[in-house]
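Apart from one protein chain that is not included, each protein chain of the complex appears where it belongs.
And now, chain A:
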Amino acid sequence: MTFKIAASPHAHQRRTTQQVMRWVYLALIPGVLVQTYFFGFGVYVQLALALLTAWVAEGLAMRMRGRPVAHAWQDHTAIVTAVLLAISIPALAPWWIIVMGTAFAVIVVKHVYGGVGQNLFNPAMAGYVLLLISFPVQMTSWPIPNELAQLQVSLNDTVSLIFSGYTQAGYNLEQLRMGADGITMATPLDSLRNDLNHQLTLSEALTKPIFDDLAGIGWAWINIAFLLGGLVLIKQKIISWHIPGGMLVGLLVPAAIYWLFNPDQAITPMLHALSGATMLGAFFIATDPVTAATSNKGRWVFGLLVGFLVFVIRTWGGYPDAVAFAVLLANMTVPVIDKYTQPIAYGHGGRS
């Protein structure tokens, strides 16, 4: 018979913000690696630009507010914001896109509302929405996955493309985005949306080279990598399963029902789950501890709402992907959710 030595059940180690944030960006690494594999070194360049901007913006904002600058740099929340924004935008977008988005996210969305823990909206997603509605062309010009690309882009070319708009051989982004047939390729969700709007059936729309058996080429693996990172976070108890679970249920159940009734004109649940920013959104974006609901029941409601909004916007809205809008809209409802899902302490209230 073995005797296990276990810690007392009441012993509790509280994690600092820094530790929580460090886990979050460590768990993002697999997804970032896979994204780099499919979309090239641009991801790293965007990350570097975003981190630098976030560092400067954070320092600037803290100084203007008369607060200790070093303190803000140490809590690592700006790093997470920068990383999330950098991997949400197209890898070869011009440099000023990510700089403007990150600066807006840190200065306006976070510090104007009172800094860490006070912001109403998810900074990374608010920055993303600013960019998406201001610069729709740049924000939807995703490079095509490497294995489909006609021209391979080297690191030097990537840097030159991001800073000047042209590779060293003089190709611009539009030319790089052309497939073998000379037609610019859209992201899977974009392409599906266009084709379904043009009265093609789902099976016809899926014959485009951007799709393989699973989902969009590249995108499926990126989503799986983020899913794995997210599961690590749940295992480490950095996030609870309620928000990601709620979001996936809220997205996939309506999607499945809609697809069963409408198999030719609707995106399959599989494509919903493995395209766009679904997994990144479910595990890393919607779970932001500041802007999401607080209690477990509230988180479940919040997750369901985000997922359902993603489904609604993807199906009937004006944009192909919807995680950013869904998260911001759900952020607005958080005070109400928190009010009605406040847990009752044992011995208080309840039915008597």
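Throughout what follows, a residue touches a chain if its C-beta (ideal position, glycine included) is under 8 Å from a C-beta of that chain, and two chains touch if they have at least 3 such contacts; residues count from 1.
As a convention for this text, contacts and distances are computed from a predicted model.
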Choices "CO2 hydration protein", "ATP synthase subunit c", "Sugar ABC transporter substrate-binding protein" or "Ion-translocating oxidoreductase complex subunit E" - which one is the UniProt name of the chain not shown: "Ion-translocating oxidoreductase complex subunit E"
Among A:118, A:134 or A:201, the residue in touch with the chain that has been omitted: A:134
Of A:108, A:252, A:309 or A:326, the one touching the omitted chain in the full complex: A:108
For chain A, residues in touch with the removed chain: 108, 112, 130, 133-138
